[in-house]
Structures are given as structure tokens and as C-alpha cells.
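Okay, here's the structure, questions in a sec.
Then we have chain A:
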Amino acid sequence: MIPTQLRTRLEQHVAAAVTSREAAVQVMKELQGHYGWLTDEAVGEAAQLLGLSPLQVEELATFYEMIYRRPVGKRVVHVCDSISCWAMGGESLLAQLAAHLGIGPGETTGDGMFTLLPCCCLGNCGESPTMMIGDNLYGWLTLEKAVEILQQESRSMME
Partner candidate 1 sequence: MFDPIDIAITLGKILLVFMVIMTMAAYLVLAERKLLGYIQDRIGPNRVGPFGIWQPLADAIKLFTKEDFKPAGADKWLFYLAPAMAAIPAIMIFAVIPFGAPLTLFGRQVTMQVSDLNVGLLLFVAFSSIAVYGVALGGWASNSKYALLGSIRGLAQLISYEISMGLSLVPVVMLARSFQLSEIVGAQEGCWFIVYQPLAFIIFMISILAECKRVPFDIPEAEGEIVAGYHTEYSGMRFSLFFVGEYINIVVLGGLAATFFLGGWHGPFLPPVLWFFIKVLAVAFLFIWIRGTLPRMRYDQLMMFCWKVLTPLALLNILATAWFILLKG
Partner candidate 2 sequence: MSVINDTKAIVIGMWTTWKHIFRRPVTLQYPEEKRIPYPRYRARIVLTRDPDGGERCVACYLCSAACPVDCISMQSAATEEGRRYALWFRINFSRCIFCGLCAEACPTMAIQMTPDFEICNRDIMNLVYEKEDLLIDGCGKSPEYNFYHHAGIGVTQRRGAGLEEKPPVDVRSLMP
């Protein structure tokens, strides 16, 4: 069950939208924020809020790559693997980060801190290679810089 406050907010949001599907991404994001990832329960709740069937919510949830339908760590590291970043060493960055964290792409570290995901273009080609953690975008990456950012993130989580 979600807090009444969140529910009310989402209901208002849905009511303000022209069609309920328009509000779907927002609702799913908020629910994801609440649960950490979009659980099956959250899908049901989203469907209820949006007046859609669970399947129709699921269609949208599985389509967007930043809606997580599987458990993730506290921080999700999206490493861009699109063409510009790839050309600038994004591929080896991902591999090195994976080696550093001791996990494969798509996996979560043992302490539940980081989930490493390759992703499509982050729209930051000018600063490639690039990655995104949460809502923060990092460019001009090298392995050292990336590791440092991860440590920062990890520290900020501790606090």
C-alpha cells in the first residue's frame, strides 16, 4: 500500500492529464521512487490509479528502460553504449566498471548499492563517454573518474 499522500498526489496528477496514459510514466516513476523499483504490486496500483488494465501498465513499464521491473540497487549506473560513447571508449568503460564492481552488466553489487546497466543514448554525446546515476549525468569519463563518482555516490548514500 502506498501512503495516502502519494496516492492523492498521483490521483490529482492523473485527473489533470488529458488521457490517463499520458500520466502513466509519471505515476510509474513516482511509484518506483516509493518502492525502489516497480514491483508487481506497484503495477497493480498504477493500473488502478490510471484506470488501465495491469497489462496496459505493464506494456509501458517494460518499454521504458528507466522503469525497473526487477529489483535494483540503491543507485543505478547507466553507462551509455550508443555510437558516440562507444567510439570514445564507452564499451571498455562499462567492462572496467563491471570489473571494478565485481558484477556483470545488469547485476547488482552484493551490498545492494549499485546496479550496472548499459543504456541507449543519454543525449550527452558531446561529453562522451558518459553515464548517469539517478538524475545526475556525468561526462568526459575515464575509469578513475567514474570510480571516484561511484565512491562519492556511495558516500552520499551513507549519510
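Quick note on the criterion: a contact is a pair of C-beta atoms (placed from the backbone, for glycine too) under 8 Å apart; a residue touches a chain by one contact, two chains touch by 3 or more; residues count from 1.
The candidates were selected such that all candidates are chains of the complex that A comes from, given by their letters.
Note that the structure is predicted; figures quoted are calculated from it, not measured.
Of the candidates listed (1 or 2), only one touches chain A in this complex, namely 2.
The part of chain A that touches candidate 2 in the complex is made up of residues 61-62, 65, 68-70, 72, 105-106, 115, 117-120.
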